[in-house]
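Every protein chain of the complex appears in place save one, which is left out.
Lettered A, B and C in written order, each chain numbered from 1.
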Amino acid sequence: MDNKLSINFNDEEISLTKEDQKLFQKLIEERKAKLAKGTIEDYLRMLEKMKELEKKEEIILHHVHEEYQPRLVKTLSGRIKKIPTVELWQHKSCGQCGHIPGYISSLYWIMNELNIPYVDDTNQTSCTAWNYYGSGTSNSIAITAVFLRNMHVAYEKNAYPLIHCGTSFGDYKECRYLVVMSDEIRNKVRAILKKIDRDIVIPEELVHYSEWLHVMRYEIAERKKFNVSNIKVAVHAACHTYKLMSEDYTYDDNILNGIRPAPTSSIVLALGAKLVDYSNWYDCCGFGFRHILTEREISRSFAYFRKIKPIVEETQADVLITHDTGCVTTLDKSQVVPLAHGYKETIPVIADSQFAALAMGAHPFRICQLHWHIADWKNLLNKMEIDWQSAWDDYKKYIEELKKGAKPFLLIPPPRKLQPRIRDERKNLNGEE
Amino acid sequence: MMDYEYYLARLNEDGWYYGGLPGLQWETEQARKQNREFLKKIVDELYNDERFHEFYYACINCGNCTSVCPPFRFVDFEPRIVVQKIMHAKDEPELLYQMMDQYIWACFQCYSCWDICPAHNNPGGLVLILKEIAVKNGLDSSKKALEPYSKIVYKIMTTGTQITPDMHTTIALFRDWGPHKAELAKNIRIDRKAVPVPSMNGVMDKSWKVDERTMKELMYIHKEAGVWDSIKKTLKDVVDMIEETAKEKGIKNG
Amino acid sequence: MTENNNEKEERKGKYIIEREYVEDERIIEPEKLDIGGVDASGRWGLIVLPRVIKDFDHSLIDEVKKLPRGKHIERCWQCGLCTSVCPVAHKEPNFNPRYFIYIVKMGYKSEIKKLKKYVYLCQGCGLCSEACPKHVDPSGVMMALNILFDKV
Partner (left out) sequence: MEKNKSVLVIGAGPAGLQASKDIAEFGYRVILVEKNSELGGAPIRWKYHTLAPDFVPTEKVLGPLIDFVKNNNLITVYTDSIVESYEQKEDFFNIKILNLKSKGVYNEKVSAIIVATGFEHFNASVDPRYGYGINPNVIGINELEVMISNGKVLRHDGKIPKRIGFIFCVGSRDRSTNPWCCTVCCGVSIKQAIEIKKIIPDSQIYMIYMDIRTVGLWEKLYWQSMENYHINYIRGRVGEIYWTGEKLLVKGEDTLVRGPFEALFDMIVLAVGMEPGEGTKQIAKVLGLKVNEYGFLSPRIPNIHYDSGKDGIFLAGACVAPMSVEEAIGEGSAAALQAIKYSMRKAKKMP
């Protein structure tokens, strides 16, 4: 990166204003200083050991083989990472389903549109990070066993796990690191899994859904129905995706100079919207785990004063897009009280899958479920020339039909080509036949 | 000679006494009241944790972690101080106990500190181990912190999901969502029917339909991994409820 | 308010677990707050102002430098020798000459408000000034701070 300070957005050179140059120069030094060599080296060492364990048949490695039609991306250290694009096992996030179902329904709708087969499994439990990280009411054995249980279920269904929630993604990266590097944890976990008739299956690559959107961004952009070129978008990268085991996330030299995580920014650029930068992009959203549920005072103050207010002041963006349950919920719901206190700045907060689905013409309420979001998204939709008023009336009509007992509309996944691995009938849990 | 008997008298049996930084003596006084065997046990639990040597190498006090720490912007909480006190805890267990009252509960567990530490330490992970120790030993700080959290612990350990739609049917929870919450409480049941995701459509008591088998395996894992026993001291009633639900599903706490 | 023992009942931000590490003046807890018909008073409407220091306030240190015995306050490199030889600090840790010089240099008005009632404890024995490797004359600075802290 010679000292010519211009960044290339979508392969065309844009020279920066004086002030932006200073900011990017700061970022570049900051990131170079931040490449904690140790974290990256250790992670690569773990990946080597993982392959050795497979040779010694201590573990089963769930490879991203050809049937998953993998696409290649680069990670922070330049390692090539395979992102599966089809036959995905949807690892749903417990937060989004409870509070903002919009971004999982948008994702499924996009996959149906692109005819991507996937499994919406009910034999999936959450990653229980709420115990482990949220409250310290778990331990490394339990969280790792839950991780491996879910991965084994995906392996059985012969579908590759696609992780929706940033925290689960970060949590599973840490669990995989611990289970590969610490023999003690691995043996204890194997003993538990044996009792529920499962084995240690470790996915060769841990993939977050925003990385899937990243590799599919051009197909999505082709199906764009609404012009978003006048929409100014600020992106927030979720901490757990790129700070937990910082090596393993997608970076792209063409997106923000490979200095910052590529995923959500790349799909915004692919759709043609204007990506705006703000000073504390590196900051957390204020989720704080336990804080968002039982100590919202700190969480809402942080989200507003450290994220919403600076973004609106610095960029006047039309929408704040992120790719994680906790972030969307925190940033969206934390604006109510500060506004009641008389602060003015507000901005709609949606997920990248919702933004993509909206641009592709999905129904704002039946599919993108925007009515679960509080921060005002009306003028965003107006700016995108989406007639949300009639869509809202249509949704109201649909609600009335449901009240009268109509069958709800469901997103049925396209048929799968791969056959699940058949399992013999399992003993019940306590070992008796 | 200076009258040093006064100082000699107040040394603890490890031959050490410290007053604490200005404004923080209440921490030190509290720690000094505890019996030292208990404090030493806590330090050993931390040092013998299998993740400890993955998370702690050396701390040269550069303050990188504090510079990116989100709670530091609102609360006087510094990950650097956490690592520093852990470094000295082996010879001075009071330092560790001081933090477990309120200090570690400020941490957001966002791991910015792990990403940025030049010595490749993981202050967030160390705080997590301390939280686990606080819960295992039933410290009143963890009771106070987790008391409002207990319903979620029950839901996670029995169904694997946390806040569920049926908890939104009144405006008691999250009143700070304002009028949206009142709306939500009124028509959440029908709105859930309008969610087009097959596994979530119409589900109220969980985030999505979870198979019976899955919940049994989840509870089995937590039982076998000793999670039920480790949180017995802090969340006694929650564990009883979990064990009851497990018994109904045929899992006996061995 | 640093003492944690006289727990006043109506203390703001009662439900914040790490309450002891948040200063009072940064907590805004409305008695009554109605948001569109929903009552969010008390803890539901509470916000905490950030404690980020945008720029350091050098007015305090300039004032101390004008006072005769506060002349060398800028020489201090926070080594802690003054506190380690100070007899008062070893009995009342809230009195910490190094820390006072630090918060004056940085201009942390909130810390000064919290600790200003301890500055008068200085006996003026001069042990610190004799030990100080930079000849900052901390005991002189303490006298200067006695005057200054009343103004903060």
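Everything below uses one rule, namely that contacts are C-beta pairs under 8 Å (C-beta built on N, C-alpha and C of every residue); 3 or more make two chains touch, one makes a residue touch a chain.
Treat the numbers as computed from the prediction; the structure is a model and nothing was measured.
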item: Chains still shown that are in contact with the chain withheld from the display; value: B, C
item: Residue among B:D91, B:D140 or B:D240 that touches the chain left out of view; value: B:D91
item: Absent-chain interface as seen on chain C, which is shown; value: 77-81, 83-86, 89-90, 93, 96, 98, 127, 131, 133-135
item: Residue numbers in chain B that touch the chain omitted from display; value: 1-2, 4, 7-8, 10-11, 15-22, 24, 57-61, 81, 84-85, 87-88, 90-92, 95, 119
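Going forward, only the chains that are shown with their structure count from here on.
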item: Distance from chain C to chain A - Cα centre to Cα centre, in angstrom; value: 43
item: Residues of chain C touching at least two other chains; value: 17-18, 35, 40, 44-45, 48, 50
item: Residues within chain B bordering two or more other chains; value: 71, 73-75, 105-106, 145, 176-178
item: Contact set on chain A toward chain B in their complex; value: 34, 36-39, 42, 92, 94-95, 97-99, 101, 104-105, 108-109, 120-126, 128, 130-142, 145-146, 149, 170, 177-178, 181-182, 184-185, 188, 191-192, 195-196, 239-240, 242-244, 246, 282-284, 286-291, 293-294, 296, 298, 300-302, 306, 333, 336-337, 340, 365-367, 369, 371-372, 374, 395, 398-399, 402-403, 408-412, 428-430
item: Chain C contact footprint on chain A (complex, rising order); value: 295-298, 300-302, 304-306, 336-338, 340-341
item: Chain A-facing residues of chain C, complex; value: 13, 15-18, 28, 30, 33, 35, 40, 43-50
